[in-house]
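The structure under discussion is supplied below as structure tokens; questions concerning it will follow.
All protein chains but one are shown in place.
And now, chain A:
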Amino acid sequence: ECFKCYSLFCSFRKIIFEKQWFYLDNAIGHIYGTTFEVTSGGNLQPKQEVEEATTETKEAGTDNRNIVDDGKSQKLTHDDIKALKDKGIKGQEIVQQLIENSTTFRDKTEFAQDKYIKKKKKKYEAIITIVKPSTRILSTMYYAREPGKINHLRYDTLAQMLTLGNVHAGTKMIVMETCAGLVLGAVMERMGGYGSIIQLYPGGGPVRAATSCFGFPKAFFEHLHEFPLSKVQSLLCGAWSAEPEETPLLGEESNGLGEEKQQEAEEEAAAETAMESSPAEEPDTVEEVSEEVECKENKEKENKENVREKQMKQWERRKKLKEAAALLREKNADGLIVASKFHPTPLLLSLLEFVAPSRPFVVYCQYKEPLLDCYTRLRERGGVINLKLSESWLRNYQVLPDRSHPKLTMSGGGGYLLSGITVLLEQGRAEGSTPEAPKLEEPSSKRCKLEELP
């Protein structure tokens, strides 16, 4: 399973993966799921199903009472093995040689022999399977390789989020995440290009390094909007507008964006080395930024066309921003998904304002304590029911004849979820739209009572 690799097609590129280097050129034209062998020179060759070299009369011991660890059971030395490798001998043959030169192999039990072969195969046979990207693949991969980038969100927890949030085609979802765009990608996959998504982002722009790994068609991005988290409060109290702040905002924005793009590029580069996959097609905005930077540098001989182009792009961006703001202002979103490194309470208290009644919401947090706080504050606020704090446990099994048991190691933690359903806020409460003020009116205490009674 550690030979699972994801990569976008990109020819004439050297890929390094699991201490192996190879070129992907030969993989083009094969169906997903094809297994390749890495041959000398880094070429990939579709692996043929080989008859397992079954020794006719299988010899095996029954127990290990006479097996002594003297460190001398393997007759081949390190140098011998290295020599075999340097000669370009197939991994399969090296494994066979190791077996033949192991004095204890025949005394091992059948199960132990199996285990020995499996271990050696893993080490010497360079086999690579190319698979299609999906939430399943990417979320397991990120959790295994880059858990810090996704706030240790385990894949089964992500699966719970998508289900609890009733994410499906045709909905209008609000997503606030700092998980490299993995959660956004998962939501986009489930919506299949139907409906709309408004991504709220901190800082200068949304990070979508993981999103680009999905290889979504362009059409999926047409209804993907983004809005800065730092403007949410002004949007809520009606003070937001794209126009008045125009000049300062634009300067700040382009700077911020430049920075962000750089960050994103770094992020992507990091993801690349981490996953040892080739980078996704650069988002076209990168070009845009470099143009912008260039444009700044050549300010003196500002060429009119460039300025016009720049203005066009700014206008475009402002239009997109206005669209996102308009969508939020309707306050009729079909769900809210939060998975970030920030404290969830202020996010929830503000962002729930944008969600229609009778819609689900889910918040992820790596730690339980902030969600305890969030739970309490949401109860005080009202307008939510069926609050549930949960965690999922995942256990993998080895299933083999007479050798089935849970896998020896399991993940210690995959984070916690707080989920619930919105309902109409009491009259008068909705008006104020000051979710911070603690609400201790009669209905909320009554509701608590109602809910706490079993």
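Operating definition for what follows: contacts are C-beta pairs under 8 Å (C-beta built on N, C-alpha and C of every residue); 3 or more make two chains touch, one makes a residue touch a chain; residues count from 1.
In this text, contacts and distances are computed from a predicted model.
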For this session: Could you tell me which of "tRNA (adenine(58)-N(1))-methyltransferase catalytic subunit TRMT61A", "2-oxoisovalerate dehydrogenase subunit beta, mitochondrial", "Trafficking protein particle complex subunit" or "Protein HGH1 homolog" is the UniProt name of the chain missing from the displayed complex?
Result: "tRNA (adenine(58)-N(1))-methyltransferase catalytic subunit TRMT61A"
For this session: From the listed residues A:G71, A:G238 or A:P401, report the one that touches the chain absent from this view.
Result: A:P401
Seminar exercise, completed: Touch assignment to the omitted chain, from A:V38, A:L84, A:L164 or A:V363, lands on A:L164
Exercise. Which residue from A:W21, A:F111 or A:W393 sits in contact with the chain not drawn here?
Worked result: A:W393
Problem set entry | Residues of chain A (touch criterion as defined above) contacting the omitted chain | 1, 31-34, 134-136, 139, 155-156, 158-160, 162-164, 166, 168-171, 189-194, 332, 334, 356-360, 368-369, 371-373, 375-376, 385-386, 388-397, 399, 401, 404, 416, 421-424, 426, 450-454
